[in-house]
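A single protein chain has been omitted from the complex, and every remaining protein chain is retained in its original position.
The block that comes next holds chain A.
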């Protein structure tokens, strides 16, 4: 089964259908991929300046809005200097 059990209590990076990147600790999930993230922040990517971190706190994200949930390798993540990264935001998923 492809569920999110292995990511519970891990640091995860979530990409939403509108192209946002949200990083936090996965606290719970259900069969429709609704998820609970604690202590999360958004990473706003930009082509002109470094990545901006926006603190969000505790979030419940409805499954419909989720695109990818990735396990964050915290060591590798800390080694990346986000202020040096220039990249366009991820596209949203075009509704058809």
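In the analysis below, a contact is a pair of C-beta atoms (placed from the backbone, for glycine too) under 8 Å apart; a residue touches a chain by one contact, two chains touch by 3 or more; residues count from 1.
We take it that contacts and distances are computed from a predicted model.
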item: Omitted chain (choose from "chlorophyll(ide) b reductase", "Ribosome biogenesis protein WDR12 homolog", "LSM complex subunit LSm2" or "Signal peptidase complex subunit 2") - UniProt protein name; value: "LSM complex subunit LSm2"
item: Sites on chain A contacted by the missing partner chain, in the whole complex; value: 1-4, 7, 13, 15, 17, 19, 21, 33, 43, 45, 63-64, 66-74, 76-77, 80, 85, 87-88, 90-94
